[in-house]
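There's a structure below that I have some questions on.
Note that one protein chain of the assembly has been removed; the remaining protein chains are unaltered in position.
Moving on to chain A:
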Amino acid sequence: MNDTGQVALIASRSKISGKYYFPVLPESIPVSRDCEVVTLSPEASLYSFTVVHPSPKTGQPPFTLAYADFPEQVRVLGRLKLPEGACPMIGARLRVELDATAGGEQTYVFVPVQ
């Protein structure tokens, strides 16, 4: 959660170049010493997407993968959850929500800003 109570992603920002990197660089990586952990803006823009159709053998339903561009000039790949019957639109505003993976772990997903 960010200061306004919205779900937000965290990233690394280089103290040298000011550039942002997602996900946060592990502390064990030497260059992480030159970075600080920051919170990204709550909204992003849909840059591109694909609807993945798993093999019929798996029985899994289709899902959408998306590239979301954040104002901090960093792109994040993630799943895009859409309302029933909705189609993704490049340029659409997205926000981040928490979701559960098939294994029950928490992860992030993108959803359209209504």
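Basically, a residue touches a chain if its C-beta (ideal position, glycine included) is under 8 Å from a C-beta of that chain, and two chains touch if they have at least 3 such contacts; residues count from 1.
The definition used in the following text is that contacts and distances are computed from a predicted model.
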item: Protein name, per the UniProt record, of whichever chain is missing from view ("propanoyl-CoA C-acyltransferase", "ABC-2 type transport system ATP-binding protein", "ABC transporter permease" or "Phosphoribosylformylglycinamidine synthase subunit PurQ"); value: "propanoyl-CoA C-acyltransferase"
item: Contact residue for the chain not shown (choose from A:4, A:73 or A:114); value: A:73
item: Sole contact to the chain not displayed, among A:26, A:59, A:83 or A:104; value: A:26
item: Positions on chain A contacted by the hidden chain, ascending; value: 19, 23, 26, 47-53, 55, 62-63, 65-67, 69, 73-75, 77-79, 90, 101, 107
